[in-house]
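Removed: one protein chain of the complex. Kept in place: all other protein chains.
Should a chain be cited, it is by its letter among A, B and C, assigned in written order, with residues numbered from 1 in that chain.
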Amino acid sequence: MSEAGAGRPLAAFGRRILKVTRNEQLGAYRLLWVDDAAGPVPAPGQFAMIAAAERWGGGCDERPYLARAFSIARRLGNGEAAFMLEDVGPGTKRLCELRRGEGLAVLGPLGRGFSPAAAGQRLAVVGGGVGIAPLAILQDALVAAGAEHVTLLGFRDRVHAEAATLLGDPLVATDDGSVGHQGFVTELLEAELQRDPRLAVRACGPPPMLEAVRAICARAGVPAELALEAPMACGFGSCYGCVVPRRDGSYLRVCVDGPVVDAEQLERVA
Amino acid sequence: MSEAGAGRPLAAFGRRILKVTRNEQLGAYRLLWVDDAAGPVPAPGQFAMIAAAERWGGGCDERPYLARAFSIARRLGNGEAAFMLEDVGPGTKRLCELRRGEGLAVLGPLGRGFSPAAAGQRLAVVGGGVGIAPLAILQDALVAAGAEHVTLLGFRDRVHAEAATLLGDPLVATDDGSVGHQGFVTELLEAELQRDPRLAVRACGPPPMLEAVRAICARAGVPAELALEAPMACGFGSCYGCVVPRRDGSYLRVCVDGPVVDAEQLERVA
Amino acid sequence: MSVDFCGLTLAHPILNGSGTFDALAAETVFGAELHKRFPFSAYVSKTITLQPRLGNPPPRLWEAASGLINSIGLPNRGLVGYMEHDLPRLAQLPVPLITNVMGADAEELRELVAACDAQQAIAAIELNVSCPNVKTGLDIGSDPSQLEAVCLAVRAATSKPLIVKLTPNTADVAACAAAAESGGADAVSLINTLRATALHPRTRARWLGGGNGGLSGPAIRVVALAQVAAVAARVGIPVIGMGGVQSSEHARDLLDVGASLVAVGSESFRDPGVAGRIAAELTGAPSAPLRASPGR
Partner (left out) sequence: MSVDFCGLTLAHPILNGSGTFDALAAETVFGAELHKRFPFSAYVSKTITLQPRLGNPPPRLWEAASGLINSIGLPNRGLVGYMEHDLPRLAQLPVPLITNVMGADAEELRELVAACDAQQAIAAIELNVSCPNVKTGLDIGSDPSQLEAVCLAVRAATSKPLIVKLTPNTADVAACAAAAESGGADAVSLINTLRATALHPRTRARWLGGGNGGLSGPAIRVVALAQVAAVAARVGIPVIGMGGVQSSEHARDLLDVGASLVAVGSESFRDPGVAGRIAAELTGAPSAPLRASPGR
């Protein structure tokens, strides 16, 4: 399985305490910035295991205990890195309250990121909700490389859709039609595939969205890379907790064999 | 054992979330103020079990878990109550960082406080270190009642001795002589007993100091009430964790039979 | 949501864990409010032994990660003291009284149970079988066949509901529960504390006066849930589940794996009002919210 890691940016061995530089609101989300100038430069799609350096624990049900996985959403030239947070439980709650100057324990960058576009290949970057996080850094790389692409994002409503600004000026769909197309982002993808059936897809978002993307791409016969999520204890392949079944019935570990996987590997995204 | 409680102010049944109004430095200590205007008025010497309303846990060794016992150090007319904190471990560390507006979970007032001075009885109020906390509210009561008393406090050094201001202008001893008498506060007590052998003593402080006070008072034949400490899980007589041996070999529960006990009950303070 | 439990009608499914709520001390501390807002639908006494016990020398407590170790050592006035001093006052509580007893062997237990049987004020009897057997050093309750024999011996001594409080320090708690059932127990309760210890940070000797102690609190909750589920799946008699319960969700977990009643233990130390809130949440009654002024 080390094969999967060929060429991936390596993580420092052991977690590092980074300083929070900013904690910004981004629609319904928070953007947590840390100074990681001394750390390895991540590839788009990689993630980190993070925890508050102090007071990690003592929340609801005496949690959190384990670190939490977050996509690296952006990395600036000055070494600042951003995580995009949706407050869904005790871990994200604690992370959302971190202030400038406080410490963040970070292990990473981890996992297998998106592959670069093949020469001449046009990409559709498709995301939903907080799943847009790894697509921001991916888009940064595509822009830097001058790679042709279209960005399609889906959100619940206007407040959540404010986060679309993270990726400049993408095409947006909202469930309630308050911004952009009313409906699913996968409808935008299907329209795009009509226009350009030779697209390759890079996607991240909630499982139903990813499953729809997978099914659409399979039908259209276009290659898709999906950034998966799974509950993780370690993030570096040691606990075997983050498995997802492959098409052949064996399990892949999302943290080392993913989080970005070829859609073909999966029977479906659950 | 309910006898011990005769006439003690009762606690509300269940903990209450109070708002922190101030967190002030007091020499080497912190004074944490909460708004308890709606709560029962405590007697001097009573204590409360307190915990941060949020993030109680996740510190060193994943502690604190239990609430912590603190003397009620002062109660103002507006209902503000103060706790005096010395940062010695994960519980006090967390409490020391609480800010105005944050919540403090409080169970209390608990325990048996100091008895009022008998008619015409002059009191020596003797304290050391953070043990001066219950003596502040005691002195407030003595002053309000016009009861004659002298206050003798001992500290390690100048920084700690700054806390003496909590009790107005007491006689102070410091280990290093940087403020007041160089030596032990018990030396001040002995001098005082020379002058007035019919004093009654109210004391709180570290065990070696309390034991010295006990021994001095026993020798001088003067009555002493000592405010004890013991590790506590509950503070209301339910866990039987806070016991201290009586002279007769049986155990008293510091939380309900104390924290203030007649020195005579004890063979020694350990 | 009143619950029938071995013929007793209880207002809701929340009890206290034995030894974690001293109703008599609480009267002193909380006064009349305690009776008005009594949080438990039945009150379980701490463990009573034949002879009075002072309990273990202090320190008796160690704070663990999300839990606490206690080595209290079952201080109590002994059977006679209990009957004379405590029982008349416990009988005044607004709920049925369950008396918890422990003996070193079947004969002691039989004597304790017979004495309780004779008291009208006692609604049910709980046997604490976490007492170490003098010969083996293991808890009597940890060996199914020994446990069955003990239950058979005491069963004859009472017609009151007999609850056996199982020890969790065993290989097969469900087998122990089944043994209690075939020994005639009317119900089982679990889990008691997990054997644990701590060292003095400086001297490196055992911290606790009693050497070892028992771990309780949130740390053991998921262990309790597994044991309660295993027991409830095995026996036909009602199960009282406990271990680390802090909220109505935790109580619900135990009920959903098959417990009939749930006991709150250590969490009452942190907040004696919690059991009342849990009961209210389970029964849908308006719960007393956390608030700054005492509720009267």
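Basically, contacts are C-beta pairs under 8 Å (C-beta built on N, C-alpha and C of every residue); 3 or more make two chains touch, one makes a residue touch a chain.
Bear in mind that the values here come from a model prediction, so they are computed numbers and not experimental data.
Taking the full complex into account, find the residue in A:14, A:101 or A:146 that is in contact with the omitted chain.
Touching the chain that is not displayed is residue A:14.
One chain is left out of this view; which of A:32, A:52, A:84 or A:107 touches it in the full complex?
A:107
Among the options C:51, C:145 or C:212, which residue touches the chain absent from this view?
Answer from the full complex: C:212 touches the omitted chain.
In terms of residues, what is the contact footprint of the unshown chain on chain C?
Residues 62, 64-67, 69, 136-139, 142-143, 169-172, 194-199, 201, 204, 212, 215, 217-223, 225-227, 229, 244, 249, 253, 256-257 of chain C touch the chain that is not shown.
Mind pulling the chain A residues that touch the left-out chain?
Contacting residues on chain A, toward the hidden partner: 1-2, 4-5, 8, 10-19, 35-40, 51, 57, 61-67, 105, 107, 110, 230-234, 236-245, 249-251, 253, 256.
Can you name the residues of chain B that touch the chain not displayed here?
61-62
The definition used in the following text is that only the chains that are shown with their structure count from here on.
Where the centres are mean C-alpha positions, what is the separation of chain A from chain C, in Å?
The separation of the two C-alpha centroids amounts to 48 Å.
How far is the middle of chain A from the middle of chain B, if each middle is the mean of its Cα atoms, in Å?
One centre to the other, that is 54 Å.
Once you find the CA centre of chain B and the CA centre of chain C, what distance in Å lies between them?
33
In chain B, what residues contact two or more other chains?
Where chain B meets two or more other chains at a single residue, that happens at 57, 62, 65.
Touching at least two other chains at once: which residues of chain C meet that condition?
Where chain C meets two or more other chains at a single residue, that happens at 66, 218.
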